[in-house]
Structure formats: C-alpha cells, structure tokens
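Pasting a structure here, questions to come.
Only one protein chain is missing from this complex, and each of the others stays in its spot.
Let's turn to chain A:
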Amino acid sequence: MDYSNLWRQIFSMKKSLFDQGYLDEQYNQLEELQDDSSPNFVEEVVALFFKDSSRLLTNIEQALEKYPQDFYRLDSLVHQFKGSGSSIGALRMKNECSMFKAHCNDRNLEGCRRSLQKMKREHATLKQKLETYFQLLRQVGPRERAVNSRK
C-alpha cells in the first residue's frame, strides 16, 4: 500500500498545526516518548487532557456565574488548565489561559467571560484538529508511525 500520499497529508497537517500556533515543541516531546512499548502514548495523553480540561471548563463556567465570584478559585482552576495544556504542547490554549489569569488578577469579570469563550473555542478547535490528525495516523498503522513520526 502506498502511504506516501497519506504521509504528505499527515506532515502537512502537523506543519500547519505548528505554523498556526496550535501546538508547540512540547508536542514533539510527546512523540519522542512514543515507541513500541507505548505505541499510542500521544493519543492517550491528549485524550486525558481533553477529558480533564472539559471538566475544568465546566467548573470555570460555573464558578464565573456564581455570585460573588471566587477569583482565587477561578485562578486555581485556570492554573490547572494551563498546566496540563502546556504539558501536551497546546500553545494557543496556554496563551488564552494566561489572558484569563490576567483578568482574574484584575477581578475583571467581563474580561474573564470573554476569555472563557475564547478558551472554549480554542479547546473545541484543537480537539477537532487533533482528532483528524490521529485518524490519519491510525491509517498508516503503528509500525509505519514509529518509523516516520519523527520526520
């Protein structure tokens, strides 16, 4: 089976994810950790991130709508979100979290709300893009991936 077309798509997609700032160098670190003994590591850790961060987004939203707002708690929630986002190389997410934190510091409720909407959009976009990317990778199979993924 000729994988070259598929690989072209994969490389092109990965490149665009990096060029558009969705992912940073940390994502490459994850790929470095994937091998025969842990062939789906990247997908697994990304899945854990999305599961964890969806929960955090819900908590943040609830905390924002509760009156009076507990900015200390909000900051703590976003801090967690930012941390795990940075662990998987989610650059845009990480940056948006920083914006949220800044608004939190200023006790700027409106700023927080706007930032949350952006975070949710970034979250959904990244999730969708990575799902597409992993689907492509799955088509080439683990052996091929192990050989080619670090190109």
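Keep in mind that, in the parts below, a residue touches a chain if its C-beta (ideal position, glycine included) is under 8 Å from a C-beta of that chain, and two chains touch if they have at least 3 such contacts; residues count from 1.
In this text, contacts and distances are computed from a predicted model.
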Item to check | Per UniProt record, name of the chain withheld from view ["Protein BRICK1", "Glutathione S-transferase", "Palmitoyltransferase" or "Response regulatory domain-containing protein"] | outcome: "Response regulatory domain-containing protein"
Checklist outcome for this item: Missing-chain contact, candidates A:Gln9, A:Ser54 or A:Ser87, resolves to A:Ser87
Checklist entry - List the chain A residues touching the unshown chain? => result 26, 29-30, 32-33, 35, 37-38, 41, 44-45, 48-49, 51-52, 76, 79-80, 82-84, 86-89
